[in-house]
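Removed from the display is one protein chain of the complex; every other protein chain stays in position.
Naming follows writing order (A and B), and every chain is counted from residue 1.
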């Protein structure tokens, strides 16, 4: 019944999806937090940059960004990601770079809305005891904000997992690339579709459940 | 709100802010200068690569028909997905357990699968089992993928919109003797539609962006795909990408601005319940929020 799977490395393709997701998630969390910090910072230029970045990147289709990492970053700007002679590794790293650039905009917005949920009194009290902007943000606001944004961040993570399929556009051998090849070559379209759908349900459902549970547990009781 | 995070800057803080600004500005300028010179070195700034975009023909022959297809696919997808989403959204609020269960499963399932896979799969189904012409098939496949996904997202928007209404609305309706169907159709839905409008408009941005997937993998001749025909003519691959990206940014910026204008407008109004589903609620919903309850949380906050 599942003989159509023979000769195809389905698990390998999904492993690639997982790797893309994990690396991009870590990267976009860091870059997104920095961006959020810029967007609420006292320096107007940084605020402007953060706002511009988010509004520009959010409005470009991810496909354009991913293709451009290859055509623009690698070919024009020579950013070969430490692998100038190995296009497989390079394509993977470029894709991760593109996902980080794109997802960070959403992470930034999630964290910023989290910062907005921290009661004004918290920041005021922190300032009253003499903390500066960095300290207020690092010690008081962000720790609370992070706990309240676990829900939205989980959504961003799930979206990222699904978005990694766009890496197919620059030939990274992940799940969507394999599915395209398989439905072109094999007759059991429905079965193939079911296998890949199931794969993504398996990847995203536990993420949603675990992080949903976590966000409830860690929610700041007010 | 942000000003709460720091005091009004004193002389020292002002000096520090100025220094930070200067440093940041210099870094940014260096970066942009590097981008500019590298592009210049690689010959990407030559005027003859960009000059085609000043001609009307480049737009009327390639980009505008592509843009029309993008908007067409997005509009059709939205028009179909909206009522479908409303049905599923209301079904998820049903009093009958099995209706809730079935619609919930369907919605969660389609939100868990990448749109790209839905499109690829729909395309293959159309090839094998239907009689759609090969010219129209990419459009059908793209719209199908978008509808399946966005109907589930919109179902959540509708559900969150209805749940965001004050409980008193339905209680009052029951009190004057309306039945469940009547309450939904004449009390809750009309109010929920207003509440959801900003979220629905900003969902259009997501749909517009997702049409580009069909361009790359299904040869649907939307904006991104028509770019390649253009670049084959003028031999300006990189400039054409930049121009197309700008078109997307402008288009989506207009939609986003419309959504937030709508949101503010609705919030300002004195009458009504005061509940508005924020435009960015959809960004979270998009992600396929599975099993949590965050979707309902957005409604009430004003």
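Basically, a residue touches a chain if its C-beta (ideal position, glycine included) is under 8 Å from a C-beta of that chain, and two chains touch if they have at least 3 such contacts.
Simple rule for what comes next: contacts and distances are computed from a predicted model.
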Protein name, per the UniProt record, of whichever chain is missing from view ("Nitrous-oxide reductase", "Glutamate-binding protein", "Stage 0 sporulation protein KE" or "ATP synthase subunit a"): "Glutamate-binding protein"
Residue of B:78, B:142 or B:163 in touch with the missing chain, whole complex considered: B:78
Positions on chain A where the hidden chain makes contact: 67, 70-71, 74-76, 85-87, 91, 169-171, 181, 184
Hidden partner chain, residues of chain B it touches: 42-43, 48-49, 52, 55, 57-58, 60-62, 68-69, 71-72, 74-76, 78-79, 127, 131, 133-137, 193-194, 197, 200-201, 216, 219, 221, 228-229, 231-238, 262, 265-266, 269-272
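The rule is short, and it goes like this: only the chains that are shown with their structure count from here on.
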Rounded Å distance between chain A and chain B, as computed from the means of their C-alpha atoms: 17
Contact set on chain A toward chain B in their complex: 39-40, 42-46, 49, 55-56, 58-64, 67-68, 71-72, 76-78, 106, 109-110, 113, 115-116, 120, 123-124, 127, 132-133, 136-137, 141, 151-152, 154-159, 162-163, 165-166, 168-169, 175-176, 179-180, 183, 189, 193, 196-197, 200-201, 204-205, 207-209, 211-212, 215-216
In the complex with chain A, residue positions of chain B that touch it: 1-2, 4-7, 9, 13, 17, 20-21, 24-25, 28, 35, 38-39, 42, 44, 108-109, 112-117, 120-121, 124-125, 128, 205, 208-213, 215-217, 224, 237-238, 241, 244-245, 248-249, 251-253, 256, 280, 283-294
